[in-house]
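Since the structure comes first, as structure tokens, the remarks are kept for the end.
One protein chain is absent from this view; the other protein chains keep their places.
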Amino acid sequence: MMKKGALLLLLLALPLVDSNSYHTEILSTAALYALLALGLNIIVGYAGLLHLGYAAFFAVGAYSYALLNLHFGWPFWAGLPAAGLIAGLAAVLLGLPAIRVRGDYLAIVTLGFGEIVRVVVTNLDQWTGGPNGLMGIAHPAFGPVRFGVEARPYYWLLVLLAAATAWACVRLRRSRIGLAWVAVREDELAAGCLGVDALRMKLLALSLGGWVAGLAGCVFAAKQGTVTPDTFDFIQSVMILAMVILGGLGSAAGAVCGAVLLSVAPELLREFSTYRMLLFGLVMIGLMRVRPQGLFGSR
Amino acid sequence: MRNPFRLAILFLSLISLAGCGKGEPVVKIGFVAPLTGDQAAHGTDMLRGAQLAIEQARQAGEILPGYKVELSELDDSRSPAQAVAAAKRLAADADVLAVVGHLNSSCTKPASAIYYEARLLHLCPVSSNPEISRQGFDTFYRICPTDDLQGPAGARFAFQKLGAKKIFVLDDMTTYGRGLANEFLAAAKGLGVEILGHEGITQGEKDFTPVLTKIKGLNPDLIYFAGMFPEAALLLKQKQNLGLQGKFLGGDGLFEPALIELATPEASEGMYLTTLGGDIRNLPTAQQFVREFETRYGKLGAYSWYAYEATRIALEAVRRAGRKDRAAVLAAMKGMGSYSGILGVHAFDSKGDTSLRTIGVYTIQQGKFQFVEATEG
Partner (left out) sequence: MILLQQILNGLTIGAVYALIALGYTMVYGILQMINFAHGEVFMIGAYVGMTVLLMAGPGSGGVLWLTAAMAAAAVACCLLGLMMERVAYRPLRAAPKLSVLITAIGLSFFLQNAVMLGYGAQDRYVPETLSVRHWGGAGGAVVTPMQGVIFAVSFLLMLGLQGMVYGTKLGRSMRAVAQDPLAARLMGIPVDRVIATTFAIGSALAGVGGVLFGVHYSTINFHDGYLTGLKAFTAAVLGGIGNLPGAMLGGLLLGLMEGLGAGYVSAQWKNVVAFAVLILVLLFRPHGLLGERLAERA
């Protein structure tokens, strides 16, 4: 506990030591992806649901806050939980039909839903701004802290959110719910025989994963000031999935590490940006051959 | 795994060290355009224009005493999300004193908000959507005419010169395309043209035969397309395949030699487009630029001279500022009032728009762009 607290303080103190705002930007991105990876880890790692459309919930969260803010004047701090709730709800609604199918098919259905959400958002241009998106989204207001003008406040917010989520994930995993998820993941039939309501557990995982994505989406929308549908494509979903798998399915620490590695690496290797997807593909293929359980995984 | 926390700390410290210290003092002009992706032809063209401007400036002497001037080019792949990310990166880089970009209005518009927040001078070469300058950002300056001039000019040309009385309008649903289409529609209706329909197509889509088949059934005199050249090429090709008679008029996004190659010279024969300015080869002020560019790079594209002009203005603002300070550069730009460049004299108004209002019309004949006429909007 102490070690983790110390690490958290260290992370928060980083931008005070290194005042380069470009670095802070990169770290903010890493923290954002850490949050997303933690959320997806609940769905894929804990509950064993292969989900290829996670970016859709990220999108729902972002657009929810954008619309609430631009059309109804909601401030950020009200928008944050609202975005989480709406995204969680969306995850359940989209998940209800999906979880009736198994394995590969589940993956494709979730992929399909992810794409449908993106196309819907692109086409409903009266509300969503279409392919041009929405802009002018308000930053959070928190006393004297100037979000947006300075890079650090968003970093702190994201680190705190990620830390809180990580803590909640670990607690969940060790709880009865976590055990139920393991049971459903390993053998759904047997779990059912033991009285575990598989459907309920899966929906719970989806809603929690969606909630986290919604929070991330809200912060993202405020930070960028603009939301456009092209952010939330299939590649985004796969990236987050890759982070979870690289870190090790079912491990919160793994999800965070995978997120940091895969979001910082492209920045450091910016000269190789044309080779990015090539290397990424090779990493995925190699990983499944050499260490399919990821960095922290136990399978 | 060994203590992961120690690993994390090590990793984070490495990141902090990664960016530390480069050698020579440098000032940068930021540049963003689609350098990859389907509109890379436009973006590369613009990049060359910008690079030429930097080269010439370096040869002419020091812009800012003690500093080397560099171009910091980033790619936005015509994606608004990437444009915003690139804008943030430039805003966070303290060496960047001004930005030239982007290409697409859907990218320039959100990026302009980032530059405004960062108090960074933003010079826009070719994004023509009028909304961008109406946002009230004092950091925004534009050197091309806007679509509230281009749309009506196209409508007038279609009605008066091409005799089109029934027109079907297509756009690509981007800020630029939708905006231009609406301007065209309003003007066309005012002239008494019958609008048979207005539909959107998706960028990146390949198969437009369903909507073209529908249009064929309505039998228009002319199809107006407000969008970019990759989709236009496909539209022209498929229009020919379907045997759709009727003329084709587009906007400046089609003004790219790759259009003729992608659509084939046969399919693009006899189509028209409007452009944001007259014939560059006929402008006396631009002759030297045309010569130098063609010597260096061979082909003159469609947007290179805008990027060149914008970069030159940025460099001038930096020179007048006299020091490495964004506020000073911004003030110098404001103080400039007007600039005499290769396109003519730009007198910037309170919104940052240029006083140049020439809209050109080109056609394609025998596989080449031919200048038709220019009007003052």
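Order of writing sets the labels: A and B. Residues in every chain begin at 1.
The definition used in the following text is that a contact is a pair of C-beta atoms (placed from the backbone, for glycine too) under 8 Å apart; a residue touches a chain by one contact, two chains touch by 3 or more.
Just so we're clear, the structure is a prediction, and the values are computed from it rather than from any experiment.
Of the candidate positions B:Q56, B:Q135 or B:Q240, contact with the hidden chain is made by B:Q240. Only one of B:G200, B:G251 or B:G277 touches the chain withheld from this view, namely B:G200. Touch with the chain that is not drawn comes from one residue among B:I63, B:M173, B:M271 or B:A302, which is B:M173. Here the missing chain is touched by one residue of A:L9, A:V120 or A:A164, and it is A:V120.
Touch with the chain that is not drawn comes from one residue among B:R134, B:K214 or B:K368, which is B:K214.
Even with one chain removed from view, chain A keeps its contact list with that chain: residues 50, 97, 100-105, 107-109, 111-113, 115-116, 119-120, 122-123, 234, 238, 241-242, 245, 249, 274-278, 280-285, 287-289, 292. Within chain B, the residues in touch with the undisplayed chain are 36-41, 173, 199-202, 204-211, 213-214, 216-217, 230, 233-234, 237, 240-243, 258, 261-262, 264, 266-267.
Just so we're on the same page, only the chains that are shown with their structure count from here on.
Those residues of chain B lying in contact with chain A across their complex are 1, 4-5, 8-9, 11-12, 15-16, 18-19, 36, 75, 79-82, 84-85, 88-89, 92-93, 106, 109-110, 113-114, 117, 173-175, 178, 202-203. Interface residues of chain A facing chain B in the complex, by the touch rule stated above, are 3-4, 7, 10-11, 14, 17-18, 20-27, 122, 125, 130-133, 135-136, 148-149, 151, 224-226, 228, 230-231, 253, 257, 260, 264, 268, 273-274, 295-296.
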